[in-house]
Each structure stands twice: as C-alpha cells, then as structure tokens.
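Report on one structure; see the data block that follows.
Removed: one protein chain of the complex. Kept in place: all other protein chains.
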Amino acid sequence: MLRYLARRLGQALLVVAGVVVLTFTVMRLVPGDPAVAFAGPKATPEELDAARERFGLDDPLPVQLVAYVRDLVTGDWGVSLHTRQPVRDDLYLAFPASLELVGAALLIAVVVGIPIGVLAARYKTKFPDFGVRFGSMLAVSVPVFWLALALQLLLAGRLDWFPVAGEYDSSLDTTSPLTLWTNITVVDALITGNWPILTSTLHHLVLPALVVAAYPTGVIAQMTRATLIEESGQDHARLERALGFGETSILTKFALRPALSPVLALIALVFAYSIVNGFLVEAIFNWPGLGSYAAEAIRSRDTPAIAGVTLLVALVYVLANLVVDVLQGFLDPRARTR
Amino acid sequence: MTSPQETTAEVPLRRLLPRVPDRFAALGAVLIVLIVLAAIMAPWLAPYPDEPRPLEGSLPPGAAHWFGTDQLGRDVLTRILYGARTSLSIAVSVLAVSALAGVTLGVVAGYAGGWVRDAIMRVTDVFLAFPALLLSLALAVVLPPSVTTVILAIAVTWWPWYTRLAASVAASIATRPYVDAARCLGVPAPLIVWRHVLPNSLTPVLVQMSLDAGGVILTAAALSYLGLGAQEPTAEWGLMVQQGQTLFTTNWWIGTFPGLAILVTAFAFNMLGEGLRNALDPRARKVT
C-alpha cells in the first residue's frame, strides 16, 4: 500500500510539473506586451522598463520559467491586473466560496444520483430505468449557464422561493457579523453558531447548487446503473441468487460496494469539472467564488489571474485524483494489491 | 445475464447478432438528422433569412415570429437555424482536428512502443490532468475571440483522448501474429500501420467522436457565452443566450430558445454516442 502510494505521488508530481509548464506556455502566448497590460497604455518608457524588469520579461524563456517556478513555490502567484491584489490573496478569498458551492452540489449529486442509479438497475429495461436514463441524459446535456438563468427566472424571479443572487443576506453582516475561520461561510457559521447567516447561506445556496449538481447527478446515476448491472451479471450474483437473496438485496448488499469504487473515481473527475462549471454559474448568481473572479478576469483579459485560477484548479484536480486512489484502496480490497 | 455460459454453443445465435438498435440511440440519430438538415437548409427554412432588417424592438413569440424577436428586432427562430450551422461546424472541426492529431500520435506511440510511447503518453497525461473546459478557457482568453479560437482551444484539450484510444488499439494490433508475420517479411512499418492499425482504430474512434460531439457543443457554447468565441453578428447559440441574459426577466424568449437548441443538440449526440458504444462494445452491451 505504501509503495503504491509513493508511486502514485510521484506520478502526481510529474503531472503538476507538466501543468506548470503548460500554464507558463499559455501565458507567454498572450499577444501584446504584458508590461503594457500592467503599466497601462499611458505609461512612460521608464514605467514600462520598470514593469519589464519586475516581471523579468527581458530574460530568455528558460530563465523566465525557472523564475516562474521559484515564485510559485515561494507563494508569489503574481499580481492581478484587475484587482491589483496579489493573485494568491484573491484566490484565498474566492476558493472557499467555490468549494462551498461545489461541495453542496456534489452532495446533492451523490444523494440523488446513487439511489436513482440503483433504482434504474433494479428495474432495468422497465419504466423507472427508462425515466432515469432519459433524465440523466438530459442533465448531462443541459448548458449550465442557461439552466442557471432559467431556474433563476422561474424559482427566484417568478415564484420567489429562493433569493435571486448573493451568498447570504448582506444586512446580516451588521446584525450578526460572521467570525471567519475557514472562509467557508456555511462551516464558519456552523462552528460559531451563527444561525441567521447559516440559514440565509443555505437558502441562497439551493439554486446555484442545484444547477451545478445537474451534470454530476446525471453522470453518477449513469455510472451507478451501468456498474450495478454489470456486477449483477457476474458469477457471484448467481451464487447470491442461488443462496436465496432477492434482486434488491443483491444490488444493495453485494453489488453496490464494489460498484461505488468507479463512482468514487468519477466524483474526483466531476469535482474539478464542477468547479469549472461553477465559473459559468457563479457570475449569474453573484456567488463570490473563483467563477465570479475568473469571469471578471476574463472580461479584463487578466492573464496572471487566469493563470492563477487555472493552476489552482489543476492542482485541486490532481489532489482529488490522489485522494480517490487512496479511498478506493479502502473501498475495494482488490485495488490494494494491484 | 444469467443464461448458461458453458460455451457459445449454448447461447442462441440471435443473441450474438448485433442488437436491434436501441430506441434511445434511434431517437438521437433522428434528432441529429433533423438538426443537420435544418443547418443545411437554413436559408430556405428560415422565416426571415434576409436579415438584418431593423424592426420595432423585441417582440414576444407569436404567429409571425414563433420564437419572438431579439432586442435588435431579429427573428430568433431564424438565428437559431443559422446558429445550427455555427455549432455543427465547430463540432465537426474540433473532432476532425483532435481525431487527426490524436490518432496520429496514438498510432505512433502504440506501434513504436519504448521511450517514444512513454514520452507521448506522459504528455497526454498532463493534458488530461486539466479539466478540459479550464484549459480551453485559459487558451481562449489569451487568443482573440473568434470561432477559430474556439475550435483551437477545444481541440487542444480533446486530442489526448484519441491518442490514448489509438495507442491502445495500435498496441494490441502490433502484437497480433499476422502483424508479426508481416514485419518478418519486411513490410515497412508505415504500410503495416496503414493496412492493419488504422482500419482497426476507425470504429472506436468514430464511436468516441459521436460520444464527444455533445461535450464539444456544450463547451463551444460556454466559451461563446463568455464572449470568447463567435462575435456579433454571427448567430451562435451560446452568444445568443448571453445576449438575452440581461433581458431574461422581461424578454425571456431571447435567451430561452437558443439554450433549448443547445440542450436538444447535445442530448441527441449523447444519446447516439451511448447507443453506438453499447452496440459495439461487448462489455457495455451487457449493460443495456
């Protein structure tokens, strides 16, 4: 198990190195002079030189790459062109809100996706299966930004069931201010017992989380269904039938646990995908996460900020994959010896 | 399936024949044919093909304009039909570029083996370590916004899947006895690749393309929605949703119908792709 972990960790580091090089390359593709972008169009030649000096733009590319890596490692992720703040600080503020949104969405996806996957597998080729297949296919095919607008219009605008935008009612900041610990509002409100903010945040969270949950729910349902059906066609399912177990208990008692392993791997993939999908949703709901930050950065062509977001999400993705591999070892005993 | 499986002799022949195409895939195929026809016939089908022609602002859906008109007075249905051209050509271009690049690299990797294979596969690992939309986004931001940018940005994230696929097919073909025999007889490697490896890669690659088309259309729409792709006056569904966004509460039809068009198209491709995969992959066939 340890050796397996070490090998996995080595692979992950290799990927991270590649990701850094890739981000660097993409940043250097920018047409135009980054120094101009930073110093502004009205900058004097001296100011431009100073900017060039500061970013080391006159050095050869390999030197620049080394400097870039050194800066990243020492925590200097550059300065955002639109907020004029260090990118690292911006990300530090924005990431927890994204985590909150995606976490809620994945929770919905697992709680809904796995049971309906089981349902479809139990009644395969019958009506429930047809419904689940159709619904999950719709869920993975829907453009999130459009779903966000539609739900916002219907459930928040017309029916007024949920607030239109924001993370919580901002007037609460004065009546019951929140003490920050993790920067994840729900968690902070919970540990400090700030109920007004907690309920307000949960209320605001429902719509964006539902939208982000659409894709993962669909994929998890499809995957659960497919792996369960495959498991229930295995030899061991026949033995379980021969022991007198019914179809439902074969699925839930025996097939579900091994089937969860691929589903778990899927969640890691979908986690990163959902963060990026959140980019399209957060701005619509004015959710103060990476997505809103990235949307603003995209609008102002803020390369350091984009690079920072890209790098962070890629790192999270690599990490999520690593965590899943370890978890799989616990869930599926065969994976340990592989 | 719990039928006896002593040998294939006990499995009736009917089960071994290709399955009757499943209804989902059929629905997907029909929808795709309709969408493609709509794209090709757009100039004849569209109620108001001679746009732009300024009208009196945005009208709700009615007899004259089934899907209403946008804030510039353009007929939404007309623009959706023309938008099908944009979306489909983006999808076709992305898939063609990524399949071409990916399969070439994959065949080289799988057939050559050794360090060449390792190098190529490590690079694909790095690309696959990115969520596709993220890399596309990062690329599209630094390039000038256009349809070409969208195609390029998506293709860059999509080719590694084809490389993986082609590499695994090529590696399995390269060890077949008849390929060994050909090699011993001195048949040059490119010819072996052409005669044996490529034909065998074709089916899985085509299936993968139909599976990917829905994702490509969604990604392209997302990039255009963010303003990184097609620009006004091009009709593009994602862009149309974005243009309808500010008026969504009052003039909902401007953004709603283009979004539905994206949904239906992605849905159709996903259905067909899943159906094809189930029909061709014996492992997946058990599933449905």
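Here the chain labels run A and B in written order, and each chain numbers its own residues starting at 1.
FYI, a residue touches a chain if its C-beta (ideal position, glycine included) is under 8 Å from a C-beta of that chain, and two chains touch if they have at least 3 such contacts.
Everything that follows uses one rule, which is that contacts and distances are computed from a predicted model.
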Among "ABC-type dipeptide transport system, periplasmic component", "Sulfur dehydrogenase subunit SoxD", "ATP synthase subunit c" or "ABC transporter ATP-binding protein", UniProt-listed name of the chain not shown: "ABC transporter ATP-binding protein"
Checked against the full complex, the residue among A:Arg70, A:Lys126 or A:His236 that touches the missing chain is A:His236
For the chain not shown, which residue from A:Arg7, A:Arg70 or A:Arg257 touches it across the whole complex? A:Arg257
Per the touch rule stated above, subunit A touches the missing chain via residues 234-246, 249, 253-255, 257-258, 331-334, 337
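Just so it is clear, only the chains that are shown with their structure count from here on.
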So, in whole Å, the Cα centroid of subunit A is separated from that of subunit B by 23
Subunit A-touching residues of subunit B, taken from the complex the two chains share: 1-2, 24, 122-123, 125-127, 129-131, 133-135, 137-139, 141-144, 214, 218, 221-222, 225-228, 238, 241-242, 245, 248-249, 252, 255-256, 258-260, 262-263, 266-267, 270-271, 274, 283-284, 286-288
Can you list the subunit A residues touching subunit B in their complex? 11, 14-15, 18-19, 21-23, 26-27, 29-31, 124-125, 133-134, 137-138, 140-147, 149-150, 152-153, 157, 225-226, 229-230, 233, 237-238, 241, 272-273, 275-277, 279-280, 284, 294-295, 297-299, 301, 303, 306-307, 310, 313-314, 317-318, 321
